[in-house]
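One protein chain is absent from this view; the other protein chains keep their places.
Showing chain A:
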Amino acid sequence: MQSSKDFDLSRRTVLVGATASAAIAAAPAGAHAKQAGEPALSKFSLKVNGTAHQLELDLRTSLLDALREHLHLTGTKKGCDHGQCGACTVLVNGRRINSCLTLAVMHDGDEIKTIEGLGTPDRLHPMQAAFVKHDGYQCGYCTPGQICSAVAVLDEIKAGIPSHVTADLNAQPQLNATELRERMSGNICRCGAYSNIVDAITDVAGSQA
């Protein structure tokens, strides 16, 4: 598992117990039973929310773990860790991906944007503000992934990328609830805030139009 000095304990005093056990669950299984010899390390750089970072990490580190455990950007969440839930969605060179299913080392030199880079508590991104306004969450765990995904969805529609529900493949895709639901299907919300999420995205789309 990651060495404990990598955890910013001061920010998490109350959560130390929970954090530590989450970290054990999150650590790659093989890392506990390290065979003879150290795991292979690799040096690379990531540009995250505008800041360049030099990293030297176990090759097995996912982009998600690099962001959370090493750069302490804990806004991006680990849900299933298998690309099924979308909680780990970030923007890489402007495109949304699941950060859990990619190795950090494969992103040497890439520009990553996480929820922390979209807006701040005093200067919310319009999508963040709309999620607050429309109550697009309950527990909030999936929200960073939902918001990153939603921002990308509006760009994808603008770029003319069709979806499964687009009736005419050769026309500019429409911006409607059916399209948004399909395009957001890679982000699961176990509280079921879906209809408010669609309202929030529709609101932002309307004000951008």
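FYI, a residue touches a chain if its C-beta (ideal position, glycine included) is under 8 Å from a C-beta of that chain, and two chains touch if they have at least 3 such contacts; residues count from 1.
In this section, contacts and distances are computed from a predicted model.
Considering the UniProt annotation of the chain absent from this complex, which name among "Putative xanthine dehydrogenase YagS FAD-binding subunit", "Spermidine/putrescine transport system permease protein", "N-methylhydantoinase B/oxoprolinase/acetone carboxylase alpha subunit" or "Catalase-related peroxidase" applies?
For the chain missing from the view, the UniProt record says "Putative xanthine dehydrogenase YagS FAD-binding subunit".
Which residue from A:L103, A:A129 or A:L175 sits in contact with the chain not drawn here?
Spelled out, the listed residue whose C-beta touches the missing chain is A:L103.
Which positions on chain A touch the chain that was left off?
28-31, 35, 39-40, 42, 58-60, 62, 81-83, 86, 89, 95-98, 101-103, 105-106, 149, 152-153, 156, 159-164, 166, 169-170, 181-187
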